[in-house]
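Omission of a single protein chain aside, the complex is shown with its protein chains in their original locations.
Chain naming follows the written order as A and B, and within any one chain the residues start at number 1.
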């Protein structure tokens, strides 16, 4: 059990660093300087968790601990040094899936541990997993994951939902977390590898495709 | 009096649902899936009130109660089922005016009830009424209501201002609220039906029109 708990602590840092790296990549695509790399890495890495903490009235998790911001800075430096080639982009897409899956559970678990009701804990899991990337895309002037048809929010919803339901059913310790993590990751893997998506709105829209 | 109080509780839910529906319509125009519909509905429906609660240091209103988010999800489902035809868009424009007018008063009233000074309570009314739609437009990559010439923020300012002034003059209970609500709605109705706007900046700009 201890090994699993330790694994989750590392998964938490890894998720921050991976999200941070995707932020740095957004900066890389416009050939920015190292400070902008770090800024985008930090905003993306801690953005979702920051909103969760504000909404549930918890102290913002990175303010009294430098390690999360430092993880983002290290991710930014790594992207700067190792570059943003296509092969690395593919690796990052999969790492991002791991980070999203971890964060959907971590976000919901923190909310539940602070007495937030289960329904809202699921919302917090989704926010934690998705909002860092949304802020990154808005700041970078890119269409956000919200505007792509490929499922992403849905995966976070499944991860947080499975975790909270298992938890409410009495599955505690790490197993509910692993269940949510696995569910989110498997569905996201299907989206990446096979283009899984939900049915589009069947009614009339303006016919845009992006 | 009791009937009026009950009416305001329902108006509060109705405002959340109506704003939520405008969020779902933004998703409909790009033919998204049902989860994205719900995400946009929730962000738009509770976004303004969330910012108000963060700024006045109140518990975020929807976190310990599922009903507001559920109202947004129901609005999203309704848009999905009933579609986004032109006639419905016009109905929603008017419902949005009702929601904006209600929220300008509700936002200011909550701030005053928590001891916020009157000047800032007006600001909170404006934020509550306008920021959900602004966040929706930023996330959807659309030009926000801020960038249109038709008055909207002004209507919320009038609604919150009339409410707070009446309240400070000793008009309590529901009458100050109804006064603010009516003032905001009438001015917004003039903007929708007759294109009311304030004079544009007379100086040199870059000459853009949108």
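In the analysis below, contacts are C-beta pairs under 8 Å (C-beta built on N, C-alpha and C of every residue); 3 or more make two chains touch, one makes a residue touch a chain.
This is a predicted model, so every value here is computed, not measured.
Among A:35, A:114, A:168 or A:193, only A:35 touches the chain that is left out of the view. Only one of B:138, B:165 or B:192 touches the chain withheld from this view, namely B:138. Of the residues in chain B, those that touch the hidden partner chain are 54-57, 116-117, 119-120, 123, 126, 134, 138, 143-144, 146-147, 149, 151, 153-154, 157, 197-201, 203-210. Touching residues on chain A toward the chain that is not drawn are 27-37, 39-40, 42, 50, 54, 59-60, 62-66, 69, 80, 83-85, 138-141.
The working rule: only the chains that are shown with their structure count from here on.
With centres set at the average Cα position, the gap from chain A to chain B is 29 Å.
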